[in-house]
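Reading through the structure tokens given below for one structure.
Only a single protein chain was left out; the remaining protein chains are all shown in position.
Here is subunit A:
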Amino acid sequence: MGRYVIRRLLQMIPVFIGTTLLIFLMVYALGDPVAALFGDKAPDPATVARIREDLHLDEPLWKQYLLYMGAIFQGDFGTAFNGQRVTELMASAFPVTLRLTIVAIAIEIVVGITLGVISGLKRGRPLDTGLLILTLVVISVPTFVSGYLLQFLLGVKWGWISPSVSSEARFDELILPGVVLALVSLAYVTRLSRTSIAENTRADYVRTAIAKGLPRRRVITRHLLRNSLIPVVTFIGADVGALMGGAIVTERIFNIHGVGYQLYQGILRNNSPTVVGFVTILVIVFLVANLLVDLLYAVLDPRIRYA
């Protein structure tokens, strides 16, 4: 187990370097960030030269990358153009997005797995077909449509909630954005757990458990569910990273000042320190989430061992 974890951690290094380099190149390819600072006026050459020097933009790209990575390992993510440290932006943005992700994941787990189990146990019945159609609808509606629609109905028309989230972004305010963010993944979780449950209901160990005379509830939660959760856990684990990075649309609709907001601003203003810094952290989140998923397998299914 220990060796497995170390090997996985070592594998992360090339992935980490590769992804950050790619992002660095992509942001660089978007154009010169300094030109946009001056709006519709021509940038003043002397001022531009100073800014470029400060940001190392006058160095060759490979050197910029090395300087940047060197600084990152010292915990220095640079400064955004509005004068704020990128680490400061992260400190304000990540907790907000983390809360949003937690709400979304919680909804996914509770609602998605429950619906999946019900659907899987009633395979082929009208309830199952109904749920399948419902998930198909949810998957095919883009986030911005469901987001604006729910915001309009619940926030503006019926006035149950405020259409936007305040700067504190408390948990109770994040429920609706969480639902919107969770919707698509929720449908996948339902479908995955349905298939898995439906497959396993005919497994030998389930038959044995029923034959032993165990109560139905216990058969489902302890035997059936536990073995059926492996693909679902894989999906949810990978989804943590996807949700954090993919919250751009949801955060924009509900005016949540999280990671998606900062990334959006960063891309719009071609602010490379912000974009590369945030994506770097997201890459780490993604890698760690995947590692945890792999480790969880052993917990769920003791037959899986890591050398």
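As a working rule, contacts are C-beta pairs under 8 Å (C-beta built on N, C-alpha and C of every residue); 3 or more make two chains touch, one makes a residue touch a chain; residues count from 1.
In the analysis below, contacts and distances are computed from a predicted model.
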Complex member absent from the view - protein name from UniProt, among "Transcriptional regulator", "Copper resistance protein CopC", "Peptide ABC transporter substrate-binding protein" or "Transketolase": "Peptide ABC transporter substrate-binding protein"
Touch with the omitted chain, as defined above, among A:Ala242, A:Ile267 or A:Leu291: A:Ile267
Omitted-chain contact residue, chosen from A:Gln11, A:Asn82, A:Thr129 or A:Thr208: A:Asn82
Hidden partner interface residues of subunit A, rising order: 30-33, 35-47, 49-51, 54, 81-84, 88-89, 92, 95-96, 98-99, 102, 106, 148, 151-152, 155-156, 159, 162-164, 166-171, 222, 226, 251-255, 257, 261-262, 264-265, 267-270, 296, 299-300
